[in-house]
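== chain A ==
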Amino acid sequence: MTGTWLIRGARPLGREPADVLIADGVITEIGAGLDHAGAQRVDAGGLILLPGLVDLHTHLREPGREDAETVLTGTAAAALGGFTAVHAMANTDPVADTAGVVEQIWRLGRQAGRCDVQPVGAVTAGLGGSRLAELGAMADSAARVRVFSDDGRCVHDAVLMRRALEYVRAFGGVIAQHAQEPRLTDGAQVNEGEISGRLGLTGWPAVAEEAIVARDCLLAAHVGSALHVCHVSTAGSVDIIRSAKAKGWQVTAEVTPHHLLLTEDLCAGYDPVFKVNPPLRTAEDVAALRAGLADGTIDCVATDHAPHPLEDKETEWVAAAFGMTGLETALRVVHEALVDPGLLDWAGVADRMSARPAAIGRLTGHGRLLAGAPANLVLYDPAPREAVDPAAHASRSRNTPFAGMVLPGRVLATFLRGEPTVIDGKLAR
Partner candidate 1 sequence: MIRHLISAGDLSLDEALLILDTADELDQIAERPVKKLPTLRGRTVVNLFFEDSTRTRISFEAAAKRLSADVINFSAKGSSVAKGESLKDTALTLQAMGADAVVIRHGASGAPHRLAGWVRGSVVNAGDGAHEHPTQALLDAFTMRRRLGRLEGLRVSIVGDVLHSRVARSNVLLLSTLGAEVTLVAPPTLLPVAVGSWPCSVGYDLDAALPKADVVMMLRVQQERMNAAYFPTVREYSRRYGLDASRMALLPEHGIVMHPGPMNRGVEIAAEVADSVRSTIVEQVANGVSVRMAVLYLLLGGSGAQA
Partner candidate 2 sequence: MVHAADQAARGEPRRGDREPARAVFEPEEIRRALTRIAHEILERTNGGDDVVLLGIPTRGVPLAHRLAERLEQVEGRPVPAGSLDITMFRDDLRLRPARALGHTEVPAAGVDGRIVVLVDDVLYSGRTVRAALDALGELGRPRAVQLAVLVDRGHRELPIRADYVGKNLPTSQRETVRVLLTEVDGEDAVLLSAVPLSTGPLTTGPLTTGPLTTGPLTTGQEGS
């Protein structure tokens, strides 16, 4: 069923060129001068070879908002971005808070076949924030949910958050918190600061994120459970997480590509393509996030891919939906924001975009580039510099803040368990 592939002259983790042999869905050998009769050959001279990227945070919108994205189109976008596994957040319609819904999403992913889809289960029923969802049932289901999140909403009730953290210890789960104190951010539109004052838009103060991050780190430590912080966006949050990790607490964290590159002044023209939650912040925050990702305080990059149809973005700012697409541009943005400035090398990229997110998501089949591991990998050409063209994206939605921006690199091939999902920069099937 799966073929044999010989990838020649690629640079695994950006190191010395080597050949890679793939057979029966597994990497059989990495070395020099490999050959295999009957293998399909890929000439990968000059290309970076990374383990298939793993995204801990995407919104595939199905079920409920298929006008924005479906599992089929979302996983196509993921594959083109070099991803072999994505976590699908639970704020669908119906909410993914039961075994039935998470299994449906998991099955859709398998049918689409372009990328592994790992459903995330809601923490609270209906994302209502008042009662725990059936976390155990979701963990035992075919979808084997381990990451739980009310993302989109914050689990703001301290007691509920404590219970959720305690409860998932039974099956090695992790609670992924969208940190946003709701009363401090009532009606918030942009980062609270110079821009919000000038633009006359309600501000989203950094403290509303940091206060929850601090509280949840303390709770996780107190009950001995695992906390994952979604889309960290402020320098203050990075400091809190660094301090928590120094104490040995079980805290992991992610950052989005857009928070590594874009700042709040892009909002000055009121174009809602830059409207996102948490909002774009200051240059100081961007610098702290980059440093945090480089030194490992932030464990991974997660896109928070949030597709929206045109009518939800082509409006006045306050009426527009929050969110940006990100799957197809993620690796290029990280290249621009961290690799080119010398903050992270390709081995580091492999760690932050594949190995660590796979570990946090408890995905055993992803994140490793060595003989014997499943052949989930991506070939990336670091050389070109091209403008991002949303019209060429596979995602159903076009709300990318990078439209027209010149970014380096291009994903040329993605392999999912030994089968190409992307070849020559295009979808394989």
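The candidates came about this way: all candidates are chains of the complex that A comes from, given by their letters.
Basically, a contact is a pair of C-beta atoms (placed from the backbone, for glycine too) under 8 Å apart; a residue touches a chain by one contact, two chains touch by 3 or more; residues count from 1.
Because the structure is a prediction, the values reported are computed rather than measured.
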From 1 or 2, the one in contact with chain A within this complex: 1
Contacting residues of chain A [partner candidate 1, same complex]: 192-194, 196-201, 203, 205, 269-270, 311, 314-319
